[in-house]
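This report refers to the structure that appears directly beneath it.
Heads up, one of the protein chains got dropped from this complex, but the rest are sitting where they should.
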Amino acid sequence: MTAETQSRSLLLREHEVTVDDAAEIPTPGPTQVLIEVAAVGICGSDVHYFDHGRIADFVVREPLVLGHEASGTIRAIGSAVTDREIGQRVALEPQETCGRCAQCLAGRYNLCPDVRFFATPPIHGAFAQYVVLESHRAHPVPDELSDEAAALIEPLSVGVWANQKANVQPGDRVLITGAGPVGLVCADVARARGAAWVGVSDTNAYRLGVAKARGASAALNAADGPLVEQIDPVDVILECSGAAPAIRGAFAVAAPAARVVLVGMGAPDLELPVALIQIKEIWVTGTFRYANCYPAAISLAASGVVDLDSLVTGRFGLSEVAEALQASKTDPHSLKPVVYPNQAG
Amino acid sequence: MTAETQSRSLLLREHEVTVDDAAEIPTPGPTQVLIEVAAVGICGSDVHYFDHGRIADFVVREPLVLGHEASGTIRAIGSAVTDREIGQRVALEPQETCGRCAQCLAGRYNLCPDVRFFATPPIHGAFAQYVVLESHRAHPVPDELSDEAAALIEPLSVGVWANQKANVQPGDRVLITGAGPVGLVCADVARARGAAWVGVSDTNAYRLGVAKARGASAALNAADGPLVEQIDPVDVILECSGAAPAIRGAFAVAAPAARVVLVGMGAPDLELPVALIQIKEIWVTGTFRYANCYPAAISLAASGVVDLDSLVTGRFGLSEVAEALQASKTDPHSLKPVVYPNQAG
Amino acid sequence: MTAETQSRSLLLREHEVTVDDAAEIPTPGPTQVLIEVAAVGICGSDVHYFDHGRIADFVVREPLVLGHEASGTIRAIGSAVTDREIGQRVALEPQETCGRCAQCLAGRYNLCPDVRFFATPPIHGAFAQYVVLESHRAHPVPDELSDEAAALIEPLSVGVWANQKANVQPGDRVLITGAGPVGLVCADVARARGAAWVGVSDTNAYRLGVAKARGASAALNAADGPLVEQIDPVDVILECSGAAPAIRGAFAVAAPAARVVLVGMGAPDLELPVALIQIKEIWVTGTFRYANCYPAAISLAASGVVDLDSLVTGRFGLSEVAEALQASKTDPHSLKPVVYPNQAG
Partner (left out) sequence: MTAETQSRSLLLREHEVTVDDAAEIPTPGPTQVLIEVAAVGICGSDVHYFDHGRIADFVVREPLVLGHEASGTIRAIGSAVTDREIGQRVALEPQETCGRCAQCLAGRYNLCPDVRFFATPPIHGAFAQYVVLESHRAHPVPDELSDEAAALIEPLSVGVWANQKANVQPGDRVLITGAGPVGLVCADVARARGAAWVGVSDTNAYRLGVAKARGASAALNAADGPLVEQIDPVDVILECSGAAPAIRGAFAVAAPAARVVLVGMGAPDLELPVALIQIKEIWVTGTFRYANCYPAAISLAASGVVDLDSLVTGRFGLSEVAEALQASKTDPHSLKPVVYPNQAG
């Protein structure tokens, strides 16, 4: 345990993560809250920064605290904060946006050019004992939600956003390509919106089993041949694999006027069947994080409609994060490792 | 039982219904199917025609067969029908539209000025052994659906349509005013779309109990005072009572940018708080039947997300319909009486 | 002219307006700009506060500076302002919103519960030599726009918002009820969006003449009988009169699936034909100011598509505002009086 004024955190420096005891507990600004971090999920992007030191144009130049799927408890509030209280358990929406640009004013704050997002260089993340956050980004959670579930409201929000972009409706046939944590919650949310059929594809048999156990209408092994030969056309495709064959295949299996949402990131450029987009008038878009999704995600998890706890496949202390990052790459049975910055280990 | 070429039906003539054995089994046109009717739900509009002989400008001038919530089995198909087969069990979408007017071409066929709707004078309904229907209005149902449930796809479609108009989303707080059959299925569909909170109000304690048993977040007795004093603001109100206080009260409890959908029909003119509509920028609309809702309704019922069978509160033969109509008016425990035109009784 | 450190303004106190020379030029906060006011349009709400000392729950308890349709030139900028420069001519979007509530985050900042709007008690308005404003609410205007036109971007934004709510499309038949300044610009914007037919109704012959001169397809005298007897059904009604007969009549003349937007404020409660809303599935909503409309309004005015200068029907100095307020009530030929706080008079 660190001294009372220190906030232990984990710093990434060139493929190495080391525990840092030197930082002081941050002081919240007038509109911010101080949060004692409870649990932090490890995301593929954390692993990517650990391995490659960059994602696209975001390069880790200075030591960086990773982690952006976090929950915790408010321990102090800024002088102007009236909407939060000390002691509240919260899910952290890990971004700060300007509130003044055209994107923010239009309700698309996730596209704010000045967004500061946790664990995206040079902004520190949540593998730390304490973090500060604008008060309105600290979303209170009910007791029904465990610390782990509250942390995983972040990836669930990705699924809420993808489904919202696709406008999934009762009666829709929905295909999710990729059965990682994001694909799985995308499927959960599609079901929660009343989709008539929710199929999930992957090449990892374990993950397909998880998808099936969570309620997928069909678990489709992409290695068994093109999906267009395995299933009838679908109204919505939520692409969560980032894999080129999955992305291309999505258009083949799309019904007229289908909506295709590219959630998983893969190659920056890809050959797409533009003639199909035209002939079927398919709508295509991508998602960049999410906006205004936490309240819906919290309600879906708190009501039990989406089970987040069962996604957790490992529990680690700060000093074990290197191991956790490694596991999430090599263990085919790993879905969501969770880190507890305030627990010994 | 009538002779093989006769189709027994029930005719409404000035507050009286009588069994008619004189009509012949109709012959389907080239694009129609002949359906042997299995079950028919009794709707409030049937009761209204029985009592008053009219609804608004629709007046019963000639003997009329009532009933428009029907299921059955295809017994013959027209010469040009390729999309249906003899023997298929179907839910009847009881309308024929022109397909050529601006409304039909825009996908709003429920607003077709030339619509011919079952049991709306002078178009006969389904309290008959046999009816004909355009093939694409006979929606195949899976074995999971009972005859009664297949009949009640019709009122469920009303709920699907109302929810679609309101664009109910995960995270929304939804209030349904009126816990009759339509209000109950509206609540069911709101839950099926992931609404965070679904409250139902009525003054009938039995119906409130049913709402609660079906999963309502709150069952609110409107007699206990204005809803605005009972609950927090809501994002959506589906008004299913047609009662003036409920309609007016909806606007008081509406959150900014709320959507209010007027489903229940009541007085043609009503004092509304227009200043609230303006200050909160509330969206208000009404529903007139539904369009393109049967496939979604069938999937919601077939998957068990919406339980239609439990709405049935009485079973009647053709000769007992007068009794059934009466019961649905006077028995506070009556929800949905069902008529079986091909069963003795 | 006041001393260099004073900002002369006009204070409303119980039906009287008096020039006040005592106030100092305000200092912009870090994210604000100081604007030397050029021109200010007089709005019906200014007249209403002058006459009644209140609008609904907003009561003038302390001396209040009126005026919220303003243009000017930036004379100083706050320490953190990087998006504006001294010397820029701007149209003032006269509101400050929190940027953190659910409404702001969703892009509906006009519904922010903490909005501070010019000339709405207790927030001072723009009948003053100098005002401060958040930098992003000071919208730069091109040289093509006169000071008067730049001031009238505010009411034009009301028209842009109403048309956007109604989703006016090429081919639509649009009716505007009420030919005051807001009705006239609503008609202008409807034409600018490609509406096929734009009719304007009023009972003031002069205003109908102006509407016609601006390009209305039809100028309809509401005194000649119900509009439903004068014209074919319309797809959109923008109600800008606040008059009960106009509001009720709108529903009679509405086509199926029409959109009715209540812009003009009148009685808080009103009998509406709810059965028509239901049978025709009419969409009804109201507007409360506007959100994100200034850029579009500026482009429409700067390109000459909407002519704002011709709306100006009187020019007044600060000391003449009482006279101007009076004129706008009693002169049937008055449309938009404009006040110049920095000009002698």
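To keep things simple, chains are lettered A, B and C as they appear, and every chain counts its residues starting from 1.
Please note the rule applied: contacts are C-beta pairs under 8 Å (C-beta built on N, C-alpha and C of every residue); 3 or more make two chains touch, one makes a residue touch a chain.
Just so it is clear, the model here is predicted, and its values are computed rather than measured.
The chain not shown here is touched by just one of B:104, B:198, B:220 or B:250, and that residue is B:104.
Touching the chain that is not shown, out of A:22, A:205, A:223 or A:274: A:274 (per the contact rule at the top). Within the full complex, the residue among A:129, A:201, A:217 or A:287 touching the omitted chain is A:287. One chain of the complex is left out; on subunit B, the residues touching it are 31, 83, 99-102, 104-109, 134-136, 291-292, 295. Seen from subunit A, the chain kept out of the figure touches residues 56, 103, 106, 108, 110-111, 113, 165, 247, 256-257, 262, 265-288.
On the side of subunit C, touch with the chain left out of the figure occurs at residues 160, 163-164, 169-171, 189, 192-194, 196-197, 295-297, 299-300, 303, 305.
Assume only the chains that are shown with their structure count from here on.
Chain geometry summary: the mean Cα position of subunit A and that of subunit C are 43 Å apart. The geometric centre of subunit A is 41 Å away from that of subunit B, both derived from CA atoms. Annotation for subunit A: residues touching 2 or more other chains are 295.
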